[in-house]
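A single protein chain has been omitted; all remaining protein chains appear in their positions.
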Amino acid sequence: MTMNYFDHDLTSLHQQLVNKETTATELVQATLDNIKATDDQLNAFITTNPESALEAAKALDKAGQFDNALAGIPLGLKDNMATKGIQTSAASRILKDFKPVYTATAVDKLNAAGAISVGKANMDEFAMGGSTETSYYKTTTNAWDHTKVPGGSSGGSAAAVAGGQVPFALGSDTGGSIRQPAAFNGIVGMKPTYGRVSRWGLFAMASSLDQIGPFTRTVKDNALVLNTISGHDQRDSTSATREVPDFTSKLTGDVKGLRIAVPKEYFGEGIDERVSVTVRAAIAQLEALGATVDEVSLPHTKYGVAAYYIIMSSEASSNLQRYDGVKYGFRADDVKNLEDLYVKTRSEGFGDEVKRRIMLGTFSLSAGAYDAFFKKAAKIRTLIIEDFNKVFEDYDVIVGPTAPTVAYGIGEEIDDPTAMYLADVLTIPVNLAGLPGMSVNAGFVDNLPVGLQIIGKPFDESTVYQTGYAFEQASRLFEKKPDIAKEY
Amino acid sequence: MSNFETTIGLEVHVEMKTNSKLLSPSPVHFGSEPNENANAIDFGYPGVLPVANKGAIEFGMRVAMALHADITPFIRWDRKNYFYPDNPKAYQTTQSQTPIGTNGYIDITLDDGTVKRIGITEMHVEEDAGKNTHGTDGYSYVDLNRQGTPLIEIVSEPDLSSPEEAKAYLEQLRKVVQFTGVSDVKMQEGQMRADVNVSLRPYGSDTYGTKVEMKNINSFNYVYNALAFEEKRQARVLMSGGTIRQETRRYDEPTKSTILMRVKEGADDYRYFPEPDLAPIAISQDWIAEVAQSLPESANDRRQRYVSELGIEQYDADVLTQTMEMADFYDQAVTSGGEPKRVANYLIGDVNAYLNKNQVELPDTQLTPEHLAGMVKLIEDGTISTKQAKKVFEAIMVGEDPAEYAHQHGLVQLSDPAQLTPIINEILDNNPQSIEDFKGGKDRAVGFLIGQIMKATKGQANPGVVNKILMQALNER
């Protein structure tokens, strides 16, 4: 038995569970069957955990408690979130067979709500990449066209949701890793404000930029998941102490009087013209719904990529030093001494993209380079934040494209890191400033989805959801299904 | 050697006696089974995050205050990156850019009695590393129990100019830190360790010579010996026209010499940068005032109080404030009613002699301040004589209650005139010659009579009372 998640959102699944039209066990089994039926095409999951998932489902069915909106609902997790006793590899060889001794807070919260994780989704190794091609384990495909990349780094999570395997999934976003794959797969992906969701248990790439967020097929589903995973965590001293509002509270479809800013830099050089047109049409639709739309300038946008790659790689170079073959994970064979152990383990355990970033970061922090690179980038970061602050004095949200292009062919870009890095230009500034940013489907080019990015003020995810919901309800684009939907 | 001037700088690491580690809640405890006190955070697991221990920050503030330093109002943590098996994250969390305290000092007294002020550049709160044990089997073994123990690192100015000064500085620093209550500073458990930098330059030169570094020395004598050796070695090299290389050396106790570990080629590149996983710390004046309240009285303040309020001699007050254990013990004994001067005399005399003889520390004995005070009270109120007290002292050193012990062993003075008068009269009756002598002005006779009385009472008669009754009886005859 499989389950068609294209026609059932989280609210409908919840109703079915409450009304006893289905059970958690049925949903979990169906989800596992979904994955079995389609993962040879999608390659979205590195690991599934059928036994523990079914066991959790049975316990839940026995208790019969489905009060929580997510109780009994299956999901997928990006493989960089710690799950106790279940392999968590960050798609790296260096963590092959590694089983965490604890569970990430965001996952704990989902567990406490009764949601049931069925597996760990593929990703770029240590979340480094924009196509999920740097995974040590497999290459995930785009839900709309299996010759195209799903985007990345959370490509497995995005493809699993877009391909109908799971009703929702969690990803992480350091420079666009939720929003860009959401855009490439035509679904909803939210990167919350920095600090909104605890990072405890998220295998760090860049600590000052990383955030966990949900992938869903609809905006309302997304808000429901974020409601569950948000909040201060005593184990993460950078997690926000602010109260968590009900993120569904502004989902009225109404955007009358909403002040929308459109940065001219987001439609500049390097942006595919057809993507521009599609996004402009979406913005026009929001205007037609009663929002006001003005063009604004975020003048430091063009420096974002450089600043980001320096800061991200610097932090990552330090965060990834712990993978040294001493305490856990992969240890190289035939080592002569300690130095040899370090060098061999890391050289054999990491892939090229990870090494490239470790090298960049180590260089940026090294004596003689620190001021011109790391510190300079941190100052540019301040200027980028100030750009946003200025616009947000007069506007409620900023909108534009999520990615410069639609999904490209597998293998097309992987050998050109510079081009890959530049493609992050539209998503990176949001991470540097710590803002909430979401991608919703804006339409299609050549039958491939285009993302509309909606950026909010710090901790104002509600207005981002309000905007996305109004557009989604007006456009009804989520009703369009990829061919893979026929498998269910 | 007289051609050169020695410059010494010390970086001292002191382990704090907090309940839990700096960045994880694992217990801080010496002597547990390997890796017993280490959790996923201490192991540097993927995805773990640090949360800083408020107690360690406040201990850092205490030390900064005791060293007269300025407390930094806004602190960001930094990472110091290097690979080593006892450093599981491959970075140490420290405070390189914003140390908790800056610009402090400590006064040391030199052998000739002059006081020299040694500047303290800064102090950082940071985490200790685990421990590697080097096997003989081609492997090393890692225990992460110590990993994350809060340290306060105290960096001196290069103000020290001899091994003697360095040792005096370390002794004084140990004392100041101990009196903050932040650490027991047990050297043998590695709770205080010094990194030593030493260089020589010709007298009159205004640039420092190339410095040699020695890390992790955990004995003051070793520091002294290492510096004394280095002074000679470097002078010899320089005098023979050689140059000192920037190198790391190790002190070797059996040969009392230093041994080359490695030559440094340029500075190590630790790639310090701000720690993004920890929230910054803002230290308000209110918080400083609150911590100042909790700061125990310093050795200096105690010494002055002993002299001015308790009438203790300056030298004795000095001895009593050598260690916090001694000073705390003294204060408690006095609070328990022990006469201050007599308690001081016992601590400085008999107790210290006992400790030296048995090679133990005060806390290792069974002696309590209450028992010492109790014994002193028995002496003061005439219940026991100072001679009897010697036996009682032995007893209280092994945990006996002084009053009970004296009672059970008949160690009480005869002070009751009703009991003493018949004995005295009997002795006078038996010694008419002595009475004659006394009347004739020979005072020696009194001494003889007292001796007789003591003999008759087996030494238990209270001399004061005996004297009084005897004089009265003699005058009456």
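All chains are identified by letter, namely A and B, in their written order; residue positions are counted from 1 within each chain.
Everything that follows uses one rule, which is that a contact is a pair of C-beta atoms (placed from the backbone, for glycine too) under 8 Å apart; a residue touches a chain by one contact, two chains touch by 3 or more.
Following the convention adopted for this analysis, contacts and distances are computed from a predicted model.
*Asks:* UniProt name of the unshown chain, from "1,2-phenylacetyl-CoA epoxidase subunit B", "Cytochrome d ubiquinol oxidase subunit II", "Sulfate transport system permease protein CysW" or "Aspartyl/glutamyl-tRNA(Asn/Gln) amidotransferase subunit C"?
*Replies:* "Aspartyl/glutamyl-tRNA(Asn/Gln) amidotransferase subunit C"
*Asks:* Which of these, B:43, B:306, B:346 or B:393, touches the one chain of the complex that we don't see?
*Replies:* Within the whole complex, the residue contacting the unshown chain is B:43.
*Asks:* Please identify which residue in B:61, B:108 or B:129 touches the non-displayed chain.
*Replies:* Here the residue in touch with the unshown chain is B:129.
*Asks:* Looking at B:86, B:164, B:252 or B:297, which residue reaches the missing chain?
*Replies:* Looking across B:86, B:164, B:252 or B:297, the contact with the absent chain belongs to B:86.
*Asks:* Which one, A:309, A:408 or A:469, makes contact with the chain that was left out?
*Replies:* Spelled out, the listed residue whose C-beta touches the missing chain is A:309.
*Asks:* In the whole complex, not just what's shown, which of A:8, A:280, A:375 or A:390 touches the removed chain?
*Replies:* A:375
*Asks:* Against the chain that's been left off, what residues of subunit A make contact? List them.
*Replies:* Touching the missing chain: residues 98-99, 101, 194-195, 208, 234, 237-241, 300, 302-303, 305-307, 309-310, 317, 321, 324-331, 335-344, 346-347, 350, 355-356, 358-360, 362-363, 366, 372-373, 375-383, 385, 417-418, 421-422, 432-434.
*Asks:* Contacts of subunit B with the missing chain: which residues?
*Replies:* 13, 18-20, 25-28, 33-40, 43, 45, 51-57, 76, 80, 82-87, 92, 128-129, 132-135, 138-144, 215-216, 248, 250, 261-262, 269, 271, 273-274, 276, 279-282
Here, only the chains that are shown with their structure count from here on.
*Asks:* Roughly how many whole angstrom separate the Cα centroids of subunit A and subunit B?
*Replies:* Taking the mean C-alpha position of each chain, the two centres sit 56 Å apart.
*Asks:* Please give the residue numbers of subunit A that touch subunit B in the complex, ascending.
*Replies:* Touch list, subunit A to subunit B: 80-82, 88, 90, 95, 98, 100-102, 104, 199-204, 206-208, 234-238, 314-315, 317-318, 321-324, 326-328, 338, 342, 362, 365-367, 370, 374.
*Asks:* Would you pull the subunit B residues touching subunit A in the complex into a rising list?
*Replies:* 40, 43-52, 79, 81, 83, 85, 88-91, 140, 142, 267, 269, 271-273, 276-279
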